[in-house]
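Let's turn to chain A:
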Amino acid sequence: MTPSDYAASVLLSVGAIFFLAGTVGLVRFPDVYTRLHALTKSDNVGLGFVITGLAVQSGSWFVVGKLLLIWVLVLAAGASVAHLIANGAARRGIPTWTR
Partner candidate 1 sequence: MQLLNLTLALVLLLTLGGGMWRALRGPTPADRLLAVQVFGTTAVAVLLLLSQALGNAALRDVAMVFALLAAVTAVAFVQRAWPEEEVDHDAE
Partner candidate 2 sequence: MSPAHFFALVGVGLFCIGLYALIVRAHLLRKILAINVMGSGVFLVLAALAKRTGSAAPDPVPHAMVITGIVVAVAATAFALVLMLRLVAETGRAELPDERIE
């Protein structure tokens, strides 16, 4: 394995851990706002790490560009949807969790 392979393995595994963490948060967190918080972790950071790892693996700049484009699109769509849902939930008076 070359150094870049090691780097890719680490990056991909870290990404998968963020996805796992996001899923645990989605299952365990107590209200819709905190679950949104967990969801955006897998959206932004998890997918970001996976895409960085895949970019290191791939040998062509064209593929790197396409991967980055996919990430930017997921970021834009994910952030906007998270805002829309949180805003709608707040407007409908869905209560926030308090200890």
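With respect to how the candidates were assembled, all candidates are chains of the complex that A comes from, given by their letters.
In this section, contacts are C-beta pairs under 8 Å (C-beta built on N, C-alpha and C of every residue); 3 or more make two chains touch, one makes a residue touch a chain; residues count from 1.
Bear in mind that the values here come from a model prediction, so they are computed numbers and not experimental data.
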Pick from 1 or 2, the complex member that touches chain A: 1
Chain A to candidate 1 touching residues, read off their complex: 5, 8-9, 12-13, 15-16, 19-20, 22-24, 26-27, 32, 35-36, 39, 42-43, 46-47, 50-51, 54, 57-58, 63, 66-67, 69-70, 73-74, 77-78, 80-81, 84-85, 88-89, 92-94
